[in-house]
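Showing just some of the chains, left in place.
Chains: A and B, in written order; residue numbering restarts at 1 for each.
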Amino acid sequence: MPLTLSALNEASDSEFVAALGAIFEHAPWVAEAAAQRRPFASVEALFAAMRAAVEAADEAHRLALLTGHPELAGRAARAGRIAADSVAEQASAGLDRLSDAEYARFEAMNARYRETFRIPFILCVKRHGRASLLRNFEKRLASSPEIERRAAEVEVMRIAAIRLNALVEGEGSLKTTGRISTHVLDTTRGKPAAGVELELHEIISPTETMLIAKAVTNSDGRTDAPLIGGRPVPIATYELRFALGDHYRRLGLDLPEPPFLDVVPLRFGVSDPEGHFHVPLVATPWSYQTYRGS
Amino acid sequence: MPLTLSALNEASDSEFVAALGAIFEHAPWVAEAAAQRRPFASVEALFAAMRAAVEAADEAHRLALLTGHPELAGRAARAGRIAADSVAEQASAGLDRLSDAEYARFEAMNARYRETFRIPFILCVKRHGRASLLRNFEKRLASSPEIERRAAEVEVMRIAAIRLNALVEGEGSLKTTGRISTHVLDTTRGKPAAGVELELHEIISPTETMLIAKAVTNSDGRTDAPLIGGRPVPIATYELRFALGDHYRRLGLDLPEPPFLDVVPLRFGVSDPEGHFHVPLVATPWSYQTYRGS
């Protein structure tokens, strides 16, 4: 049950801190400071107050905000000593299902990073697919302390913003969500293609994909809900797969065996987790096209 | 070194039969009969004479033409007791690289077919990918003796036609070849896309593909040679993969990471081994389309 902004505005200080104390991991003092600035007209204003509390804090507190953060796929996570939100976030990127070799690789990178920069490696994992996460980790290992200190603070803010948005309902939400959507048009008939089965997969590696969503197009050729929506779209490569051959067979067309087009894959990359990726399919049994739409 | 038609026209009878005796497996009498009809003005006329010899033969000879044919992936093949052409043909469909389980499956189907129809299962394997071959086998097992007798003769003629075409050079070739070709157009610049790396894969199963050809587009956006040409295109599902992202990076475009389009897959089915499947890619960094061209 989401909290409402007005309930937070009217709560006691301790209720407020109980509700929002975990937005910044192991740092309830951020919520305590924000509580004094009430009332808030929007979720954005609430978040701005929390950010201001962080920026006004002394170096020891600011550093603790980083050092208190759990490592990705680290020992604390394995041992169950991290916050509930962190557990869910790491699971969303599959970090709770690593093989022993993968786990060892993360251990080594975490150790190298901590040794080099004196803070844990912090990344808002909800914004990254597996390959992007590793690419990012490699790149940041080669960075400088100043840049990493700033990068870690940016990521902590991103994590906090997503948590806050998920928790509090109200006017003026933060922009923490992106979208993948599609639309299937049948240009042999000049109409939306209804009833087309489709799947969205994330491309994990050249030989491994992960099913993210399944849907069937409605009478307008769209899916009732976005394929990804209400959350950041992890930076990754995706593939939409449309059962176009089945669609035309249902319409009674006499297709060859195998048909020229049967399952149509559209492969595309997402680089902006807060962007809208509209990827339509305009098709006949013998042609198709796609483009980044809007 | 291919034979020329004129050399065959001038050869002695025994030379002629030595050259063409294996076109119909274990049936040099077909070449013997055709030798008497020389000279031939075209490869087509030569083949017509061989076909006429078969059609004029008595039932015993016609039946022997079928029973003498090796089974697919059968014992004779394994034991090396089949004609050189058959060895190569079966290898082209991967029948020389079966697992023990697959081999056992073929054994069982071959046995069931021979028991039911009193002839071996004959299929021109050069016209089929693995899935099509199995689909065909299953379907023909459920057929009738009359239909199978005719089907076997049709396939024997197809096999012979491909062998003859490969062996004899001359005017009036038989139509035994199909083609897969492509063309890459870059509509951000209104020009052919040169230097694009691409691969053609055959889709063996949902998890297995086989690389058929690699190429790089020339200055006209085409490949110097067709991706498949000079032979039948096996009935199968294929995927063309274009390194479009690399192309635009080479042109100096500032693409996001990952780019919206990087490796573009075009998946299509071939149902007609003697057809021309022209599958172009008309693209920008943010859109593409394909169609069956000509």
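We take it that a residue touches a chain if its C-beta (ideal position, glycine included) is under 8 Å from a C-beta of that chain, and two chains touch if they have at least 3 such contacts.
What you see is a predicted model; the values in this text were computed from it and never measured.
With respect to copy number, the whole complex recorded in this structure file holds 4 identical protein chains, 2 of which are shown.
We take it that only the chains that are shown with their structure count from here on.
A straight line joining the Cα centres of chain A and chain B is 47 Å long. Contact residues of chain A toward chain B in the complex are 132, 207, 235-237, 256-265, 267-272, 282, 284, 286-292.
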